[in-house]
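Attaching a single structure in structure tokens format; questions to follow.
Of the protein chains in this complex, all but one are displayed in their positions.
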Amino acid sequence: MRIESSDQFKAYHAEARTRDEGLTRKILVCCGTGCLATGAKEVAEAFVHEIEDRKLDVEVGLGVKSTGCHGFCERGPLVAFLPEGLLYTKVKAKKVPEIIEKTIIGRELIPGLLYKNPVNKERIAAYDEIPFYKNQVRVAMRNIGRIDPTDLMDAVAHDAYAGLAKALFEMTPDEVLDEVETSGQRGRGGAGFNTARKWRSCKSAPGDRRFVLCNGDEGDPGAFKDRSIMEGDPHSVLEGMIIGAYALGAHEGYIYVRDEYPLAVVNLQLAIIEARKVGLLGENIMGSGFDFDIQISRGGGAFVCGESSALMRSLAGMTGEPRAKYVHSTAKGLFDLPTVLNNVETWAGIGAIVHHGGAWFAAMGTDKSKGTKAFSLVGKVKNTGLIELPMGTTLRHIIYDIGGGVLKDRPFKAVQTGGPSGGCIPEELLDLPVDYEKLTEAGSMMGSGGMIVMDDRTCMVDVARYFIAFLTEESCGKCTPCREGLKQMLGLYDRLIEGRGTDGDIEKIEALAAGMQLGSLCELGKSAPNPVLSTLKYFRSEYEAHIKDHACPAGICREITAFEIMPDCDGCHACPKVCPTDAIAGTKKELHVIDHEACISCGACLDVCPTDSIRTFPKIELAAEEVV
Amino acid sequence: MPTLTVNGRKVTVGDDVYILEACRAAGVEVPTLCNFDGLEPWGGCRLCVVDMSLEKWDDDWFKLVTACNHPVEEGMTVVTDSERVLATRRVVLDLLLARCPDTPLIQRLAAELGVDETSYEKNPEHTDCILCGLCTRVCDHIGVSAIASTDRGWGREIAPPFNEPPPDCIGCLACAEVCPTDHIPFATSNVKRTIWGKDFEMLRDPKTGEAVITKAQAEHFAERSGVPMTYFETSDKSKRLEVAKTFEKLQVVK
Partner (left out) sequence: MAETPCVDLSKTEEILGSYPHEEPSLIQVLQDVHRAYNYLPCDVLVRVAEVLEVPLAKVFSVSTFYKAFSLEPQGDTIIKVCMGTACHIRGAGQLVEELERKLGIGADETTEDLRFTVKTVNCVGACAMAPVMLVGEKYWGSAKPARMEKYLAAGGNDEN
């Protein structure tokens, strides 16, 4: 059936809700990429089989849904139960029969599957009581984890396309623009440009043909919120784009998805096909007379294609080389026509903004950064995963209250935000409220929302080098400062981490950084120095140790770090098992010894030692010992 | 017809003009490498950076932009010799000097800005290619596109497809002519021309025996312009002599 009027949409929505309510009990199995990696698919299948075998779907009105990412990837595979609001963590397929017996039929909890708070060791049953979820406010990710992303009706039952219906039947395009302006929403891809302002500047560009694009090239390593949205609630992206197209008078749209996200491509494509069938996309949407269709374009594997002008070149079948944006793409973008490009999370928020009103969105967040933001909290933190919070939440709250603190309770060193264009924020700034301005002031930036927690076993020189090495591979090569500058910068860093640094290297790095910031053509080159400058700002002493003492204080840089087992070793024999070069000798219950010739300083032994008996020290001390 | 100020000098230029042209109109030289009159500006070398302030901005708020492709606006202020302009140009040339330490053009330009030796690691492999893209851009411009950039980042190179003699090349030598560092080798005689590893038959003037252009080039232009091949088979000199002969028939009318 095709929806051809406002009333027909309402009827479809009602039908969807009835169907959803008919499932008196639901089992939601997280099938985001993270949980899939730990066996979620088998768990979902086990549930389906058990329920069919026992005929529980018919008798009890029990349904199983494979949903998108619940966000708490650390504890996957995750299974949630409604209406109880119960969450089971680390569920294995072989536990499923027991879960059906005890929890579904017997209505009993299985304590071993409940979330255990790492701080006080308490077990928590209710989804909404778990600190990770309790503090979240989900707007862009509102439906992820609740719906089956491949089922349009399920999405509609949860208000998908309600915003679109309102826009098409109750608002003019200009009223939609006004609503988005009221919300104060800023782009969620990293630059944080005001959404309404971008739309208005495109709308005023001359010409009949314009494009609405979605940037799904989430290239920041450490960020995966866009992936989760595209995989877990593709209709939220489609709805946002259709509303935007309506406001702008555009009839053609593209979603550019990076090559590394195959499931996102599949789920988006399915969503497009379903939406078209029902008349929510394509010609005469919902019978309103408005035409708009979307195509998917897959990236070829290039971080630079997250840059808007490079993305448009890639869409046009060319290499991803950016151009100077003295003429904005809102005037001349894809195929030299007026184009609006927004991030996945930005589009995902639009439907909710139009449905609930711009004022609702603007009531959350800070003065200049309205609404909520998705973050991927990863690295050396206990509760890694995906969260959405109001802007203005402090870093401390995110890392400690939601994240549960640093992994293994090691000392906190820094949190890196903003990907390769961002910077490292040290402990003294942990009470910083997270918003665009505050992060930039601290020498970092919001970027895509990746937050990488680092402990004392992280070398900040190595971190800066990591980002430079990453960008060296990703530079398109068009402009001199970026192409040549990154290569030279990497060479300078290689010297530092290998203990060959000399006096004046830091100054050389700073001068090159300035040249790259001023001279590069696009933001990749311009912001490449950010991790360099921020680590120099807050961790200069580490750089100096590398140069003056040929030492890596964190014990990470292999060429200059040696390992030693201390006398308090209890001979548990865990370390020889993980040593890749068999450099550790020792019998059980006896002190173990590392052979420095064979040791490659990889640190695997230190990571597994249960008594913390392995220490690192500068390799040059070995040579000094020999001399003595 | 906007009026702007370049290094304190007021100048009025035509509509749709880039800052580079305005600088020249004001008598101010801005160094360029990847710019070529007649080709769309590219903005890749970054040598032509200048400081620019728009009328609506605060007087001391400037943005560093490339002169070759930034449009001029009424009331714009341009400064081509500020500290940071010169510092940025120095970094660009310093980096190019590291890449191409033996290339005379780069050595000269760098020396002009006070960079005699590069501060960076020198390229262990010799090359004169500064990746200005002029060769590929001119090839695209004449509608051939026989060569293009390959790979990306530091590994980027200008090459024919599969690093083999390019099937589409017409041997016109435009790429070699436009290359600022003479990086592209070629050999040409009355009989044969070789470039990018591809050999070309030459069309020779039937009267003088001189090579005019390659057969492939003639065919390319004949096809696009509808002009007969015979036109391309005669040298300019022969064409001029033919036309001159027609003057013999002219008479002065009193």
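Chains: A and B, in written order; residue numbering restarts at 1 for each.
The criterion applied here is as follows: contacts are C-beta pairs under 8 Å (C-beta built on N, C-alpha and C of every residue); 3 or more make two chains touch, one makes a residue touch a chain.
Predicted model only: the values in this text are computed from it and were never measured.
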Residue, one of A:Ser236, A:Thr330, A:Thr384 or A:Thr561, that touches the chain absent here: A:Thr384
Kindly state which of the options A:Ser66, A:Asn143, A:Asn267 or A:Ser314 is in contact with the chain not pictured. A:Ser314
Filtering B:Asn35, B:Thr103 or B:Ser149 for touch with the omitted chain leaves B:Ser149
Just name the one of A:Thr103, A:Ser236, A:Ser288 or A:Ser376 that touches the chain not displayed here. A:Ser376
Among A:Ile452, A:Ala513, A:Ala562 or A:Cys599, exactly one should touch the missing chain; which is it? A:Ile452
Note that subunit A touches the absent chain at residues 33-34, 36-38, 41, 73-74, 76, 218-224, 226-228, 259-261, 297-303, 314-320, 376, 378-380, 384-386, 416, 419, 450, 452, 454, 458, 463, 466-467, 470, 474, 476, 577-578, 580, 602, 604, 607
Using the document's contact rule, name the residues of subunit B that touch the chain not shown here. 136, 144-152, 159-162, 164, 166-168
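The rule is simple: only the chains that are shown with their structure count from here on.
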Distance from the mean Cα position of subunit B to that of subunit A, given in whole angstrom: 43
What residues of subunit B sit close enough to touch subunit A in their complex? 42-47, 49, 64-66, 69-71, 84, 87-88, 90-92, 95-96, 98-99, 119-121, 130-131, 133, 149, 151-156
Using the touch definition up top, name the residues of subunit A that touch subunit B in the complex. 302, 304, 319, 323-324, 326-327, 472-481, 483-488, 491, 508, 511-512, 514-516, 518-521
